[in-house]
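Apart from one protein chain that is not included, each protein chain of the complex appears where it belongs.
Labels run A, B and C following the written order; every chain starts at residue 1.
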Amino acid sequence: MAESQAVHAVHAHQFEDLDQQHDVGTLGMWAFLATEIMFFGGLFAGYTVYRYLYLPSFEAGSRLLDIRLGAINTAVLLGSSLTMALAVRAAQTNKRKALATFLVLTMILGGVFLGIKFVEYAHKWEHHLVPGLHWAPDAEEVAQIQGLKPGAAAPQVELFLCFYFFMTGMHALHMIIGFGIMTVMLVLSLRGRFSSEYYSPIEVTGLYWHFVDIIWIFLFPLLYLVGGRY
Amino acid sequence: MLLKLPFQPDQASTIAEGVDRLYLFLTFITLFFTAIIFATIFYFAVKYRRRSDDERPPEIEGSLPLELAWTLIPTLLTVVIFVWASSLYFRNARPPRASSEIFVVGKQWMWHLQHPEGPREINELHVPVGVPIQLTMTSEDVIHDFFIPAFRIKKDALPGRYSSIWFEATKIGTYHFFCAQYCGAEHSGMIGWVYVMSPADYAQWLANNSSGETMEAAGRRLFNQVGCNGCHSESSSATGPSLKGLYGQSVRLADGRTVPANDDYLRGTILTPFKQRVAGYPAIMPTFQGQVNEEQILQLIAYLKSLGPEEGKVKQ
Amino acid sequence: MSGHVVSVKNYVLIFLALLALTALTTGVAFIDLGPYNTMVALAIAGCKMMLVVLFFMHILYSRNLTKIVAAAGLLWLMILLTLTMSDFATRNWTPEPSGWNAGGKSSGAPAPAGAATAPSTPATESH
Partner (left out) sequence: MSATIAEVPIESRVHYLNADYGIRSWLLTTDHKRIALLYLASITFMFFIGGAAAVLIRLHLLEPQGALVQPETYNKLFTMHGVVMIFFFLIPAIPAVLGNFLVPLMIGARDLAFPRLNLLSWYVYVVGALFTLAALLTGGVDTGWTFYTPYSTTYSNSNVILVGLGAFITGFSSILTGLNFIVTIHKMRAPGLTWFRMPLFIWAIYATSIIFLLGTPVVAITLALLALERLLHVGIFDPKLGGDPLLFQHLFWFYSHPAVYIMILPALGVMSELISCFSRKRIFGYSFVGFSSMAIAALSFLVWGHHMFVTGQSVYAGLVFSALSFLVAIPSAIKVFNWTATLYKGSISYDAPMLYALGFIGLFTMGGLTGLFLASLATDVHLNGTYFIVAHFHYIMVGGTIMAYLGGLHFWWPKISGRLYPDGWARFAALIIFVGFNLTFFPQFMLGYLGMPRRYAVYPPEFQVLNVMSSAGASILGVGYLIPLIYFIWSLRYGPPAGPNPWKAKGLEWQTPSPPPTENFEEIPVVTEEAYAYAAEEKHGG
């Protein structure tokens, strides 16, 4: 937020002081997150409607997903939220080395998450279960789908998987954007730009990352758990 | 006739007059408020026009009673309008028990209409005066909308499901109908005429035009031709359920739901059998999507409906 | 510049609670509770969200304005879901185009779909 006219290197001209600037940063991010809720909201609405209309198929579709990988991924992402929270804390308490370490840890955990996600996607591809692009389940697979829940039908399972891919894909896209932001933060923190005086960008990055985590907290039950495993 | 506005479309159905009365009332409200506001503004603007450049008018904060007045009066008015409009709508939406049915299929860019007695028309609709008629509509492709201005009725014809409207024509004559939902290049060409005829003329017209078979007969023919009878025969070796007396009952599905066996249900079983499997039968009925078009499906349904409530279907 | 500093211990405790809830919700998926499975899963997800929002995202220590902004997002999501479902969930309440009485029994009574619980035909009462 450096504007050349400003006296202090990090103090932008339109603000009275740093405190105001910090407030503005967090409020801006929260407002943006409200927007993000509605962005995913459109997907949740579509999901809700079709789940209501085609419950058996959605349950069958859900059973095609790997609940173990889903649970592990949830844990991984929660871990990255923890390290992110600790990164913000490190900034608050002026521990510059810890800040960089925690940022790196967060990125690593995020990477693990995406890696696992990739494995899942690849698995779906192998089984011809990618709607639109690679959807050609053979007779056996169709029978398997239909066996999962009475009343399930392949076209609606495809619809479920379509939501699965679009929702998790959007989520992954947000994580990738988060990666980009965090790389910038890492560079800036290595250059010593942050301190307990000025850590607003780190905090705002944290908010974003936690939000992405929360989306997953809901995607996990909605996509992996609805079908049950009993 | 008292209600005849200078630029009013024909009033040719039992519904039209009620709608026009509401329309007139709303017009009156609009004129009333517009007039009040214009008059007041005009009066103030002249009376309190600026006379010198450094005039300072008195301070007026506002007035709670006034605020309440112009909040509550419009609110009350809207309540009146809402109740009036909604009850009228519900009355208009419900077809009388004795309606006879005509089937409408919209497709880019024409209307196909079939009478149960057999006659089929394109972009023309012949109906008798004084008889409630229900239109059951669907679409082969995109969303269309069947609109008869003189009857004040309109409803979307959607792909994948049935919608319906009804009317009772009150005046013999010829009226426009339009497609009122944008549907592509020839949207504005998807128009036609309703011919409202005296019952005698209508009977004559029916007789002259039903050289073909009735919808029910066409349905029976299709039933055998497409191969439904292979599974749905009355023989004990049939793999599918008997369809006698099915229409109007409720059906228990394999996933536990219970649904009414109405037009939409029958249509669903033919096109998307996987969406609703009847409990207790193997899931072998294939989809007939692409083998029968919407009109033929309507004929099949007409046939299924005609399989009266015989002594029920014998189940093992 | 000040901001509430949460202790490391608390952060770790929250994290452990989150892991426990994840394990719980996964475990519940293996038990058949009928429609309650979904409710439990969503309730647990709601708890997890609250933990993250309150502590990791410092809402607990934030100004009211921030809380309102966060709540507004959720409220609007609810509006979207509720009013959309108000259409889909009530569509079958209306009598279907059943005016035509050919065939079919005395039926066509404008009974809401939900009311037609017991299957009444031998035809559909499977075996």
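To be clear about the criterion, contacts are C-beta pairs under 8 Å (C-beta built on N, C-alpha and C of every residue); 3 or more make two chains touch, one makes a residue touch a chain.
Note that the structure is a prediction, hence the values are computed from the model and not measured.
Undergrad: Considering the complete complex, which visible chains touch the unshown chain?
TA: Every shown chain touched by the left-out chain: A, B, C.
Undergrad: Considering the whole complex, which of B:30, B:174, B:204 or B:291 touches the chain not shown?
TA: Looking across B:30, B:174, B:204 or B:291, the contact with the absent chain belongs to B:30.
Undergrad: Using the document's contact rule, name the residues of subunit B that touch the chain not shown here.
TA: Against the missing chain, subunit B presents residues 7-9, 18-19, 22-23, 26, 29-30, 33-34, 37-38, 40-41, 44-45, 48-51, 53, 55-63, 66-67, 70-71, 74-75, 78-79, 81-82, 84-86, 88-90, 92-93, 108, 141-143, 145, 147, 149-150, 152-156, 158-161, 163, 176, 178-189, 191, 272, 275, 289.
Undergrad: Since one chain isn't shown, list which residues of subunit C touch it in the complete complex.
TA: 65, 72-73, 76, 79-80, 83-84, 86-91, 93-94
Undergrad: Tell me where the left-out chain touches subunit A, residue by residue.
TA: Contact residues on subunit A toward the absent chain are 3, 12-15, 20, 23-24, 27-28, 31-32, 34-36, 38-43, 45-46, 49-50, 53-54, 131-133, 135, 153, 155-156, 158-159, 162, 166.
Note that in this section only the chains that are shown with their structure count from here on.
Undergrad: List the centre-to-centre spacing of subunit A and subunit C in whole Å, with centres computed as mean CA coordinates.
TA: 20
Undergrad: Find the geometric centre of each of subunit A and subunit B from their Cα atoms only, then give the gap between the two centres in Å, rounded to an integer.
TA: Each chain's C-alpha centroid was found; their separation is 45 Å.
Undergrad: Which positions in subunit B touch two or more other chains at once?
TA: In subunit B, no residue touches two or more other chains.
Undergrad: Going by the touch rule set out above, which residues of subunit A reach two or more other chains?
TA: In subunit A, no residue touches two or more other chains.
Undergrad: Would you mind writing out the residues of subunit C in touch with subunit A in their complex?
TA: Checking each residue of subunit C against subunit A gives 1, 3, 5-6, 8, 11-12, 14-15, 18-19, 22-23, 25-26, 28-32, 37-38, 41-42, 44-45, 48-49, 52-53, 55-57, 62, 65-66, 69-70, 72-74, 76-77, 80-81, 84-85, 88-89.
Undergrad: With touch defined as at the start, can you tell me which subunit B residues reach subunit A in the complex?
TA: Touch list, subunit B to subunit A: 253-257, 272, 274-277, 283.
Undergrad: Report the residues of subunit A in contact with subunit C in the complex, numbered from low to high.
TA: The touching residues are 18-19, 22, 26-27, 30-31, 33-38, 41-42, 44-45, 48-49, 52-53, 67, 71, 74-75, 78-79, 81-82, 84-86, 89, 92-93, 196-200, 203, 206-207, 210-211, 213-214, 217-218, 220-222, 224-226, 228-230.
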